[in-house]
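For reference, the structure I am asking about is given below.
In this view, the complex is presented without one of its protein chains, the others remaining in place.
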Amino acid sequence: MRRAWLVVGRQQTSLSFRLDRRVPVWLLGLAGAALVASVLSVGVGEYPISSLDVIRAVLGLETGNPDHSFIVRTLRLPRVLVALGIGAALAVSGVIMQGLTRNPLASPELTGVTAGASLAAVVLLVATPAASVVALPWAALLGAVIAAGLVYLLSWRGDDSPLRLILVGIGLTSIIGALTTVMVTFGEIDDVARALVWLTGSVYGTSWEGLRALVPWMAVFLPAALILARHLDVLHLGEDVARGLGSRVELQRGLLLLTAAALVAATVTVAGTVGFVGLIAPHIARRLVGPSHEGVLPTAALTGSLIVVLADLLGRTLFAPVEIPCGVVTAVIGAPFFMYLLYRNRNN
Amino acid sequence: MTATSFHLTRSSPALSLGLVVALGVLLAVVIVSVLYGAADIGAATVWAALFSYDGSTEHLIIRTLRVPRALVAVLVGGSLAVAGAVMQGVTRNPMADPGLLGIEAGAALAVVAAVHFQGISSLAVYTWFALAGAALAAVVVYALGSAGRGGITPLKLTVSGAALTALLSSLTTGILLLDRRTLDEVCFWLAGSVAGRDLGLMLQALPLICVGLLGALLLGRKVTTLSLGEDVARGLGQRTAWVRAAAALVVVLLAGGAVALAGPVGFVGLVIPHAVRFFVGVNYRWILPYSALAGAIFLVLADVAGRLILRPQELPVGVMTALVGGPFFVYLVRWKVRR
Partner (left out) sequence: MGEICTERLTLAYDERAVVAGLDIVIPTGRVTALVGPNGCGKSTLLRGLARLLKPRGGSAYLDGRSIWRMPTRELARQLGILPQAPVAPEGLTVRDLVAQGRYPYHGWLNRWSEADEEAVARALDITGMVDLAHRPVDALSGGQRQRAWIAMALAQETKVLLLDEPTTYLDMHHQLEVLHLLRRLNREEGRTVVLVVHNLNHAARYSDHVVALSDGKVVAAGTPQEVVTSEVLREVFGVEAHILSDPDTGVPLCIPYALCENSNVRAPSMDSFAAPHTGHIHV
């Protein structure tokens, strides 16, 4: 009988896991696509640079033009790397939230978690305008965790009701949004346009400093998500089944939620609220590799990276020289997708 | 099922008297709204500004800023509350609200798009675009919410409205970022505020809102019947399709007119009908006039509070209504809706 799974490292007892056969193929494909999109994205701009020269400049080779190295490595590369990073982080937190709530509509922005993170970040910025980029994610994490806890407490009534969770999230988002407006008014953040860009999510003008703020969080919490994947698989079957299988439900749920909140917090502080990536990417990943989370998590991460890089690229080229923040692009794509999901789940 | 229980069946005389009382309260809060503001102006001066105008700065402030502001709040609050009440009755959805269901976002996008593409800068034309946008959004959200088994359900309709709102408002943001001129043009309007509207704009929207209010009051009895359910209403001989169409027109007129005046202001249409129903029961002949008065009172008070809380800063009235309405919405979802 043909094995249905790809089992890695089965001889040693120390490390072994099982993957859907489709996973490696798609991971390779998506990684390749994300790489191509990144190279294209670095090349596009007021000063176009050919793909070959982009690659040369990134690798530190001579391109024949002394400006290339500066434009690519200092100006454009960090932006694309941040786009890759927040895409992956948002997608993974979306996978976790959808798995935990067994709700195909759950995602950080629809449940108010993103809004909570940005409120906390705005509060910190207003309270101490000199707050460093390193402190921001911690404030955002606190906000995200509080929002996640609230939405969970307020929507849980001993049953799984996907729509109730979303509705509580909507209500919470509008309250938090109003509070954010209060803070912006109070803090006299006078440049309306700039505040608007940040609140709608953009990787505009990201420097290496932003990337450095993002990387430690990704380095801790993306592997954490992978390690927790098998618990997520079991929780995805429902609370009772998970308990019956010996899962310590409260502990696992808490760890997973913390992971999702931390990833969202890191993205919010670097790029604001880039919406709907956490909703779309998990669905695409599940379509590609089936619902087992050990496969879905990395696949969704790469899908998310690809989406954000492409959204940023589109936002810069569609109406050039005017830039549309990638958050607007993802929302314009994501909201109809959300409606489609609603339509598909209409009979549940 | 339409929502809140009512424990009291009040007699018509009592309810009529209540309307008079509510009217008195409205008058009182309007006076308060005119009296309080950034500049300290005494009651006597206010009185003089209204009845023996002498052209001084203080009189000018009262006449061109404070009075229009209070009147705009009255109009917008009243029409949003009535629009919400009609929507809740007709769709039997306790969570219906022109803001939550994307109708206000539709009106806002239409206005912003008009300013951007047509270069329209006259506030007067805002009204018509707002109406068109509201109508389009209403049709889309109704179609989305009624797809699938079981037809239109409160949860489906509300979530569809949220999705539509997300789409429309991101498009609005996109346009605003594309076009700095449009942003400057509509920025003050888009925040959902009743400040800085002149009487001319108000007069523009006034006929629409009046027609909408009149239509709503005439529909009252039919909405009560329809709120018992489509089948029951048909069984009682109602031509439900016509009632629905008329109700939709009323909602579009009221919500479109309100948005044209004040920009998107959320949750008034959600909160007020519930509060009103608690006092007057389930008969829409009474719910609708009470909603109009209560909505007006609520928005005037919200505006006054927005001016006082962070003095000298002003909070847009849309923020105030969201701070009150958001928790109420969560309460409805959490404790009042069962699957």
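Letters A and B mark the chains in the order given here, with residues in each chain numbered from 1 onward.
In this text, a residue touches a chain if its C-beta (ideal position, glycine included) is under 8 Å from a C-beta of that chain, and two chains touch if they have at least 3 such contacts.
Because the structure is a prediction, the values reported are computed rather than measured.
Engineer: Can you say which of A:S93, A:T259, A:S292 or A:T330 touches the chain missing from this structure?
Structural biologist: Answering carefully, the residue with contact to the hidden chain is A:S292.
Engineer: For the full complex, which residue in B:G102, B:G133 or B:P154 touches the chain that was left out?
Structural biologist: Looking across B:G102, B:G133 or B:P154, the contact with the absent chain belongs to B:P154.
Engineer: For chain A, which residues reach the chain that was dropped from this view?
Structural biologist: 4-5, 7, 10, 13-18, 102, 104, 227, 230, 233-234, 236-238, 240-241, 243-248, 286, 290-292, 294
Throughout what follows, only the chains that are shown with their structure count from here on.
Engineer: Where the centres are mean C-alpha positions, what is the separation of chain A from chain B, in Å?
Structural biologist: The separation of the two C-alpha centroids amounts to 36 Å.
Engineer: Tell me, which parts of chain A touch chain B in their complex?
Structural biologist: Where chain A meets chain B, its residues are 105, 110, 154-155, 157, 159, 161, 163-164, 166-168, 170-172, 174-175, 177-179, 181-182, 185-186, 188, 192-193, 196-197, 200, 275-276, 319, 322-325, 327-328, 331-332, 334-336, 338-339, 342-343, 346-347.
Engineer: Considering the complex alone, what residue numbers of chain B touch chain A?
Structural biologist: Within the complex, chain B contacts chain A at residues 95, 100, 144, 147-150, 155-156, 158-160, 162-164, 166-167, 170-171, 173-174, 176-180, 183, 187, 266-267, 310, 313-316, 318-320, 322-323, 325-327, 329-330, 333-334, 337, 339.
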